[in-house]
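Down below is the structure, laid out as structure tokens.
Heads up, one of the protein chains got dropped from this complex, but the rest are sitting where they should.
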Amino acid sequence: MVEAGAGSREDTARPSQELESVVIRFAGDSGDGIQLTGTQFTNTSFIAGNDLSTLPDFPAEIRAPAGSLAGVSGFQLQLSSQEVHTPGDTPDVLVCMNPAALKVNLPLIEKGKVILLNTSTFNSANIKKAGYEENPLEDGTLDDYQVFPVDITALTLGALEDSDLSQKEKTRCKNFFALGLLYWLYNRKMDTTEQWLNKKFSKAPELAAANIKVMHAGYNYGVTTEMFASTYEVKPAQIQPGKYRNVTGNTALSLGMVAASQLSGLPVFLGTYPITPASDILHDLARFKNFGIVTFQAEDEIAGVCSAIGASYGGSIGLTSTSGPGLALKSEAMGLAVIMELPLVVVDVQRGGPSTGLPTKPEQADLLAAMFGRHGECPAVVLAPATPADCFDIAIEAVRLATKYMTPVIILSDGFIANSSEAWHIPEVDTLPDLSVRFTVAEDGKGPFTRDPETLSRPWIRPGTPGLTHRVGGLEKDFNTGNVSYDPDNHEKMIRTRAAKVAGIAKDIEPAQVVGPESGDVLILSWGSPAGTVRRALEVFQKEGASVAGCHLRHLNPFPADLGQVMAKYRHVVIPEMNLGQLRMLITANYDVRPVGINKVKGQPFRVSEIVDPVRRLLQGVH
Amino acid sequence: MVEAGAGSREDTARPSQELESVVIRFAGDSGDGIQLTGTQFTNTSFIAGNDLSTLPDFPAEIRAPAGSLAGVSGFQLQLSSQEVHTPGDTPDVLVCMNPAALKVNLPLIEKGKVILLNTSTFNSANIKKAGYEENPLEDGTLDDYQVFPVDITALTLGALEDSDLSQKEKTRCKNFFALGLLYWLYNRKMDTTEQWLNKKFSKAPELAAANIKVMHAGYNYGVTTEMFASTYEVKPAQIQPGKYRNVTGNTALSLGMVAASQLSGLPVFLGTYPITPASDILHDLARFKNFGIVTFQAEDEIAGVCSAIGASYGGSIGLTSTSGPGLALKSEAMGLAVIMELPLVVVDVQRGGPSTGLPTKPEQADLLAAMFGRHGECPAVVLAPATPADCFDIAIEAVRLATKYMTPVIILSDGFIANSSEAWHIPEVDTLPDLSVRFTVAEDGKGPFTRDPETLSRPWIRPGTPGLTHRVGGLEKDFNTGNVSYDPDNHEKMIRTRAAKVAGIAKDIEPAQVVGPESGDVLILSWGSPAGTVRRALEVFQKEGASVAGCHLRHLNPFPADLGQVMAKYRHVVIPEMNLGQLRMLITANYDVRPVGINKVKGQPFRVSEIVDPVRRLLQGVH
Amino acid sequence: MEALKLTKKDFTSDQDVRWCPGCGDYAILSTVQKIMPDLGVPPHDVVFVSGIGCSGRFPYYMNTYGFHSIHGRAPGFATGLKVSRPELSVWLVSGDGDAMSIGGNHLIHILRRNVDINILMFNNRIYGLTKGQYSPTSEIGKKTKSTPMGSLDRPFNPLSLALGAGASFVARAVDRDLGHLQEVIRAANAHKGTSFVEIYQNCNVFNDGAFSQFTEKETKDDTVLYLEHGKPLIFGKNKDKGIVMRGAHPEVVTIGGEGGVLESDIVVHDETVPTPHYAFMLSQLQYPKFPEPVGVLRSVEQPTYDEMANEQIRRAKEAANGSSSLEKLLNSGDTWTVE
Partner (left out) sequence: MEALKLTKKDFTSDQDVRWCPGCGDYAILSTVQKIMPDLGVPPHDVVFVSGIGCSGRFPYYMNTYGFHSIHGRAPGFATGLKVSRPELSVWLVSGDGDAMSIGGNHLIHILRRNVDINILMFNNRIYGLTKGQYSPTSEIGKKTKSTPMGSLDRPFNPLSLALGAGASFVARAVDRDLGHLQEVIRAANAHKGTSFVEIYQNCNVFNDGAFSQFTEKETKDDTVLYLEHGKPLIFGKNKDKGIVMRGAHPEVVTIGGEGGVLESDIVVHDETVPTPHYAFMLSQLQYPKFPEPVGVLRSVEQPTYDEMANEQIRRAKEAANGSSSLEKLLNSGDTWTVE
């Protein structure tokens, strides 16, 4: 049982114990409102000042049969009074709304941790559906955990005894009982959620009232029962002052695109086709028509990218969003954008592959496809956001490079970054970069392929511009005129020019950023969503005084110009990635470095220990 | 003027000079029958016992305006009394049927070489169309060459004075005048061509007769004019005894597929979509229905590969053929074949990219796309033929690996290998490998994913097999049952198993073959069509006693198991390829070797000097 | 047939069915499992091919061979399979997005080729699996996650598209009318050539009630036109309404009564009209102006691609007259011998 600690609150007789951070996981049937419960707890905690990171864990099925293992939905969050980089490796508290949720989530949690259970659902039918032979509440399964069994459904119905709602509607409120109980347990106020409920059910105030009532019942249950020896308090974090909001990666990316549109003065045209986990980018941007954003749900991924290229040709920021299978389909058309030298932003929210693979799980295995997945010598810029909020900046960076260098830019997000959320320090608009674009006009005296000697970029000429009518196409072009050319030397010149243009971007991007000692034993080189876990691992080593530094890459093609020098300062370079070693291959191929890979391909983000342990072995020379 | 030498022939008063080898290039308007003329000269020379290599050089346009530069068609061949590996770097004799052909081809030939011209076509209209301001026959353009101006059209019409053919039909015979003249010049017999003409025009014997007459006229023109001081003789080569035929790469590949079908006892199903330079594989295989070969011209490349996979699932050898743009389109479906673990052969006849690029020119820039152009961890076997004839063996090897390991195999041919031809020593059928396949039946007691512990391959179960109904799909599969599995550990196990299966093929392929010293200064590591040029370069170094060896890779994924050891024996590894260094990247990434690249991306094969010179600089330490 | 003595269970796999409770897919699955035993084909000679979507899960639940492929491409896989293995009974299950959005081209081409495959297209007028974006059959103005202000594209009429592509068999059924669904699927199976069956399927999670006017007792008699070969196009609660042609145009009329029309004036349904213009006219009968036809609009026997492809092989073999030896082939063309 939890120890009593310092602190108190008036409305309870219980002491309040201070925690640095806590990892809570809500789990239940997809119909149980788990995502909503998690989001409410998150928002309330954000407003209470905690730093936070969240991870929703959807079932692959739309709506699997109630109570089935396939239907289990989860939402994990870590809140802390310190900086948080991940949703946490393993939950301190697991809230289970039914037996299936217990079955699926029990392997995630360590012995001794807290499990809060809705015992109302542990009837023999549900127990069987969850694949248990016996009732796990009774057969000793949970002996090693701190179990808090609560008859949540019954208590919910009790709280709504006087309500006119149907039995079904009443039962549906049960997640708010659990939420209320947790609000009590973590010393949270309920007003944010109350406001949200009133707004959400403004047309059905009886539902708002019922949910609020049930939430209070849950809270009061905590107050009155003797079940919990103490409540907990996670103090506000020391966070940079400013205004914050909670964003998922997909939302931040969409906001970044709106920002890029405003900063460049160009409309964004999104041509796309729905696919998990990228669809939300379409859903988000479709709501920003007031910013002049055009969203076009095409018949397939190919039409999606082609329409984006057509729009780029017309002077818009052509954008297309997808996941792995769509990236594969878009590759031919991306080659056209490369040879035509048109701006294009391609967002690939990576998921488990190959083929349909594990469509709702994150993976980082499209890096080489992004680099090389086009026939011919066909270079493109490749970027990857580090965290959900970083998607905002990466979107702006992608548009900057695409329009400045007239090149496709691929953004490699992943299902973890896309769906998880973190607190985002909202930037001041005037601190954002100027992306303004000037289309070439006849008076500039430039042809369609007169290159800027500095950037090697060609001019962007919009159709409709008098005096500059010209033809572009997928055939090789004359270096000077842009007309079709079959000349052998010209072809090589063009191939090398296009390559040099993209390689030259290295001069125009941020240098490699090192966290930790500037030289030493180990450099952890990372990209994409492992960023947060790596940050935690670095903190662990920092505390220990180990000679371990980190460098996180947001630019994957080209690499920062100084990357080679940076890596040369460490005895070992270690690369953790959710694939079999794709960045490792690129580093090996391009530098005199033989990195050590930490590779996990399980459709799950790294845990801190999965990075710390192998690095530690390396430090000990055991590896 | 050419020197007189030894040798003589009864029907001429001229001496005959012996040559080791000669490079002849026919050039003219696409309507001039250049390809046909070249092919006839080739066949006749083969039958005379020369070793030979040829290269057709088609215009990109179907039929550009007569006399235009875009309409120039070329055919180059090298014949020799020694082993021949390439069609020759630069022509010794250039036959030009019009001014445009001269304009296009003059840059290819060195000063002092022979140019034979059809002066009838050098009228002012044609001269202008070719982009000449003055008549190049008169303005000194050709001063540094040995020029033989012949009024070919006029002489042709003269020879057919008595014929009832139309003027147009008569004029069309003029290429046979040139051919006859060259037959005389190189001491060739005309009977092969006569037979061919009689067969070809069996339904229009008057055309056969006219062409034969004109050919004889050309021959006799050589006999009677004093223009040539001598004729030439290229003696039969020292060639391994046996039966030979002339094959292009595409034909050899098609024959190899028929052979693989017969050797495996399985039908071949080709699902494809026409694209230059791969279409001839479809054209060839479509004529082999009597071998049970099914050819399906699909609506696009995606349907092509999907139908091939469907056929593989049904127990056929699923085959699809394409070039770069099609490879890009097929990538998503190839991923399905990888995760389903079905055999599939994908032929990519590479052409100049990116995008539509230089569609009629060869390039080797799809290697990385073949390796990595699929989302997720998605390994496939990659092979590349060395020469046109090698396409036969590569096809058989592809089918062997695809069916034994239940995996997609990509064959990277290119436009040079596909269209050029060489003498092929026809193998005895009983020396070919046994590819027989046994489909799994219920009595074997295996499930659809019960792996062979040796090969890691899963069984091939044909629908229609009683007792083994099962479902496969693109979702991740349980290691044991093959049912859909979202289990994290299982996913990693499957990812690693599929990778290990393909990597393990290294044990089952030929070791790296070295030509030249077993260790030393330089190893030239090559793949694909540069093979021939590299062979010539090695002969040059061998003669000089330089410490230069060659190793040609036909297996690119996995590499031969001993490749690392082989490379380690040389101070430098040099990789010539028609791209910016794709094999070089793979070698760097996989071995402790930093190869030097020789890279040419001009839509043209290497010349011998382009390989010899940089290697020589390297030997001298200048590089 | 009798010898097989198969039951529904023989066609039911051991996998848990994972559609949302209440989804129309259940009824279709159950109907297919039910009629399978009557078709005279053992489970191991049946293959279900699907794409991606909720409908794409169908093969997992059938105890036959099953091929759950990639999004939109099922016709490609099915064509390769059927052409190379014409003796198998090949079925294709697809959704409105799978078949008509990403897979539209493969669909029209398989119909044009007339490969002997039965296509069941579950039309729920929504993307189910990706959680509710509009589809190419969604009505114009549809508000979905991807179209918060309403969709702009005019929907496909799947039957018209199929007929425009030259389909030899075109039919429609509804997930709620199981008896009729059975009949239609049986007819599709009996047809030699590509059979295209559009099934109105309720997605109760993302597009509930999309077809309620055709399934609810109160309305369906007036909104649905049951097609029967050789029978007049009559509908309505009292069987007193029918379709006549006015010149080139169809019209709804009332039969009998004052000012009414004679039953003999009503168009008599003929599924075998050689060119598709008549079936196309039927496919254009759309609610609310017309009742919507269900049943077989068109069923015309024409040679199938798979049959003809195999016939060419047979003929080629015959022409070669047993002389198709590999050795001969390799040694054909212009050969020469070096001694």
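Labels A, B and C are assigned to the chains in the order they are written; within every chain, residues are numbered from 1.
In this section, contacts are C-beta pairs under 8 Å (C-beta built on N, C-alpha and C of every residue); 3 or more make two chains touch, one makes a residue touch a chain.
Source: prediction; values computed, not measured.
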item: Touch partners, limited to displayed chains, of the chain removed from view; value: A, B, C
item: Option touching the unshown chain, where A:29, A:89, A:280 or A:299 are the choices; value: A:299
item: Contact with the hidden chain (one of C:186, C:231, C:315 or C:328); value: C:315
item: Hidden-chain contact residue, picked from the options A:343, A:408, A:474 or A:581; value: A:474
item: Sites on chain B contacted by the missing partner chain, in the whole complex; value: 61-66, 68, 70, 273-276, 279, 282-283, 286-287, 289, 295, 297, 299-301, 325, 355-356
item: Touching residues (missing chain, whole complex) on chain C; value: 101-105, 108-109, 112-114, 136, 149-150, 152-157, 160-166, 245, 247-250, 267, 273, 275-278, 280-281, 284, 302-303, 305, 308-309, 312, 315-316
item: Residues belonging to chain A that touch the chain removed from view; value: 43, 46-47, 49, 192, 236, 239-246, 255, 258-259, 262-263, 267, 269, 271, 288-292, 294, 296, 298-300, 302-316, 318, 332-333, 335-336, 426-427, 429, 462-475, 483-484
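Here is the rule we use: only the chains that are shown with their structure count from here on.
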item: Intercentroid distance (Cα basis), chain B paired with chain A, Å; value: 48
item: Centre distance in Å when chain A and chain C are each reduced to the mean of their C-alpha atoms; value: 40
item: Sites on chain B at which at least two other chains make contact; value: 332, 335-336, 473-475
item: Touching two or more other chains - residue numbers and ranges from chain C; value: 52, 70
